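With one protein chain held back, the other chains of the complex are shown just where they sit.
Chain lettering (A, B and C) follows the sequence in which the chains are written, and residue indices restart at 1 in each chain.
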Amino acid sequence: MPETVEIGLGRSARRGFHLGEIALVPTRRTRGSAMVSTAWQMDAHSFDLPFVAAPSDAVVSPGTAAEIERLGGLAVLDGEGLWTRYEDAAVELDRLDSETTDLQRVYAAPVVPELLRARIKELRAGGGRVAVRLSPQHTAELAPHALAEGVDLLVIQGTVISAEHVLAEDVPGLNLKTFIADLDVPVLVGGVSNYQTALHLMRTGAAGVIIGYGAHLGSTTHSVLGIDVPMATALIDAAAARRDYLDETGGRYVHLVAYGDLATGGDIAKALACGADAVMLGEPLAVASDAPGRGRYWDATAAHPRVPRSRVTELAFDGDDERRPTLEELLLGPTADPSGERNLFGAVRRVMGKCGYSTLKEFQKAELIVTGER
Amino acid sequence: MPETVEIGLGRSARRGFHLGEIALVPTRRTRGSAMVSTAWQMDAHSFDLPFVAAPSDAVVSPGTAAEIERLGGLAVLDGEGLWTRYEDAAVELDRLDSETTDLQRVYAAPVVPELLRARIKELRAGGGRVAVRLSPQHTAELAPHALAEGVDLLVIQGTVISAEHVLAEDVPGLNLKTFIADLDVPVLVGGVSNYQTALHLMRTGAAGVIIGYGAHLGSTTHSVLGIDVPMATALIDAAAARRDYLDETGGRYVHLVAYGDLATGGDIAKALACGADAVMLGEPLAVASDAPGRGRYWDATAAHPRVPRSRVTELAFDGDDERRPTLEELLLGPTADPSGERNLFGAVRRVMGKCGYSTLKEFQKAELIVTGER
Amino acid sequence: MPETVEIGLGRSARRGFHLGEIALVPTRRTRGSAMVSTAWQMDAHSFDLPFVAAPSDAVVSPGTAAEIERLGGLAVLDGEGLWTRYEDAAVELDRLDSETTDLQRVYAAPVVPELLRARIKELRAGGGRVAVRLSPQHTAELAPHALAEGVDLLVIQGTVISAEHVLAEDVPGLNLKTFIADLDVPVLVGGVSNYQTALHLMRTGAAGVIIGYGAHLGSTTHSVLGIDVPMATALIDAAAARRDYLDETGGRYVHLVAYGDLATGGDIAKALACGADAVMLGEPLAVASDAPGRGRYWDATAAHPRVPRSRVTELAFDGDDERRPTLEELLLGPTADPSGERNLFGAVRRVMGKCGYSTLKEFQKAELIVTGER
Partner (left out) sequence: MPETVEIGLGRSARRGFHLGEIALVPTRRTRGSAMVSTAWQMDAHSFDLPFVAAPSDAVVSPGTAAEIERLGGLAVLDGEGLWTRYEDAAVELDRLDSETTDLQRVYAAPVVPELLRARIKELRAGGGRVAVRLSPQHTAELAPHALAEGVDLLVIQGTVISAEHVLAEDVPGLNLKTFIADLDVPVLVGGVSNYQTALHLMRTGAAGVIIGYGAHLGSTTHSVLGIDVPMATALIDAAAARRDYLDETGGRYVHLVAYGDLATGGDIAKALACGADAVMLGEPLAVASDAPGRGRYWDATAAHPRVPRSRVTELAFDGDDERRPTLEELLLGPTADPSGERNLFGAVRRVMGKCGYSTLKEFQKAELIVTGER
């Protein structure tokens, strides 16, 4: 029975936990780093790191995608971002100031299907795997273009998504089940924050489900909409859905990708220990000197034309590319920065060893403790 | 059984929850905005938005009342505010500085019944519905004047109100039951924060009960009096009273109007999901360029001659009317501000859809989760 | 059964609540101020306000004692403070800077029994009731002098006190039971923070027990010693001890005086609702223009020669006596300050009425609610 509290007469609610409220507990055994593997395999694709770069124009460009692949992860290009709206996206990135009004203006330009095709060609030419994100609203229109060029992974992602979107009385929106059944490439769908929606999305045939909507320092979804994702609870609930779906299908394993409230190696480790197979990272990478955001971070919610739900975050070292770390230092280290925000997966490897685990799958069973304020 | 904790030997207390401690949980279905209605109907009156503008002189003047009606809500003029104390209230608003002492001075002038009548005429001439707030202490004296001019809704409102006010040994104060029974117009009464008082006020025949006393950034009632309203719990409790009263009367439905701790679209959505039929908004609207408060907010508690219980809040953009949003942007958008404090009902409409609900009444059953600190 | 949590394997602890964690809940009835009495009677002494001024040299001097009596409370002079160490204490108050080292120097001068006698004469000459505080360590030596001059109330007070103080193996310290039995004047003893110690002190024959050690903004006892007093829980526990002692003695009622974490009218109201018969106030009064502290507050723990446990607090308006409120404004109002820190008992009277209670004894049964962060 889930933990509930009565928040008023006759009305109960569960208590959800953020990653910041829990910590990992070591076991009686420790392992050296040489014993630890962070390898992640999804369908035919294997990765050295359990890591997907978020479809933010501040992080993933055709250029950074190749570097992210080289470092062991998978980059997802936003199929409805600047690169598919502008021939020369770099010019727009240079001109962009940090006001939401300016983002709204820049993102008001239409997505050009031919540009989408061209970007996918560029990605493939870079040598890495090709992953593109589309919104549920535009998947029907744009996916054929993407698929025609050949993508390795399709990401269908919005803030809150469901397997059953109703546009008007008895007029269904995108039918994910039919859509995915017809595809040859694996699909990642999300974001999701609860058991039931996760289970229904697993039943669409998705290869993976994204948990969370990418909450970061500048996110205001909690204020704007009153929706929040206590990530530890959401991941554990989705892991329960994965278990039940595994049983229901006699063995189909759906991957969970945590997206949101991930700033440090410790946050990533805790997400994995809550059941995530991999993490999707946006803001933590935007500070990189080789990231396209020029020291700023934003995601698609910041550019919404009527109800924006995040701010552009100005990260440290803005302008001074010399002092910003490389993607390699951020992901694999070494680093002299003790904040936990660099050498993210070097830290993950170490904590797995200190807790006594060799593989990510074992690490999903790590003991957790709820902690209070010091 | 309500959730209680023993706070000392032999003494228990319930745990009350503020709106900031809970969040909405989406369901397995989502709906497009076209499928969502925010319509609110109380007695013979219907509104596009579930929204009442608070009787604060910083928000509602005879002039703004018409604009608020146009935008889909209901404006309540303070029948004991500046507009009924001064012939030329605008002059006083101009002269007002931000000190409580100054408010005390300005509000020391007596309420003039003839001015009350004149303001009601003005409101009616503006074309919208006429709603006036009176304090329980002065209702007996002033209500006849208001009723003679013809109001559509009477609001009897104090910080803490009850159905049974005792002035001296066996000397009852205003008898709300008798008073309301004799009226032809619907009456809103409050503020209230618990089940029992809400139920007793419902039994007076009131059309609606106001939950809370309008806690805002400058409120100090918690410090001055030690009284607090955990809004989520208070609304859920009052909804239980509404349910019991519905049963007791075989069908009389009393509306709940949430008043306090409402700054963003998310706050409003959560209040509705806790059982509110509508919200009363003061401070969130005072920043509007067309609000009479000149970039400041205060309510009646700030002007109390002996024990003031709130401060005058200086809102952003003070003085610079160019940069302040209009009431329309605040209520209906669009906006480029991601704080959640603008396009309040555009956000409400979206979260209702994202959670899978079409009407406010359905949305009152939305799932809630208690969340901790990130 | 008290609420406990297991904080580690095989070890449980109760959860204690501070006044700031609870709030008052109104009932279905409200009362006008004319219906409310704040009168307090202890033994033969009656007071308009349930209030004792703390034995701090920053608050109580022979001069302010008379004013406090006039306003309805009882002033306690520190029998081991500056007034009994120096012929001309005012000179020392003028010279004092805000360093603890300076306090240690000034309080290193010995207490002069003849000065103690002289101060009591002064107090009596002022026309009010005479109350003097002694520490448990020096009661045996100094009390005879105080009693010889005739005091109305003796206060025996330390940070933590017990009925059974052991100085060395089988060498008891002051035997409170024998000492109090021999006295004709009522005795207040404390500070205490739990049921058992409170009960044992009640059995010494004390007229009242002080709950808490006067925690204020500058207190560091929690850091220095690791001892804390969750005031709401401590008062409720002591009220249980009072009830049990009342039963055990067939009717002797011992008064509870709350001391600590009281800054506003709301804090005082909550303490009374938790079972306090009166409150002891130090810091809230030190800001008064007629207080001897010159805009600073300290208590005896700040002057400890080896382990000081509080800082000198610099209050607002320092130096500018014109802008500091009078004791009368602080205690009885009126005020234009909405912080809750002025017109303390005007606020208490109002909240008693808003909650529907006429007397302090009834108000001790008021409903409480535990609240979280907004």
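Here, contacts are C-beta pairs under 8 Å (C-beta built on N, C-alpha and C of every residue); 3 or more make two chains touch, one makes a residue touch a chain.
As the structure is a computational prediction, the values presented were derived from the model and not from experiment.
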Visible contact partners (per top-of-document touch definition) of the missing chain: A, C
Sole residue of C:87, C:164, C:314 or C:362 that reaches the chain not shown, by the stated touch rule: C:164
Identified contact with the non-displayed chain, of A:166, A:202 or A:274: A:274
Residue ranges of subunit C at the interface with the undisplayed chain: 5-11, 13-18, 20-21, 99-101, 104, 159-169, 173, 193-194, 196-197, 199-200, 218, 220, 222-228, 230, 233, 261, 301-302, 305-311
Residues from subunit A at the interface with the omitted partner, ascending: 1-3, 15, 17, 22-32, 34-35, 195, 232-237, 239-240, 243, 263-270, 273-274, 333-341, 343, 346-347, 350-351, 354-356, 367-374
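Convention: only the chains that are shown with their structure count from here on.
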Farthest chain relative to subunit C (centres taken as mean CA coordinates): A
Rotation angle (°) superposing Cα atoms of subunit A on subunit B, nearest 5: 90
Centre-of-Cα separation between subunit B and subunit A, whole angstrom: 40
Multi-partner residues of subunit C (at least 2 other chains): none
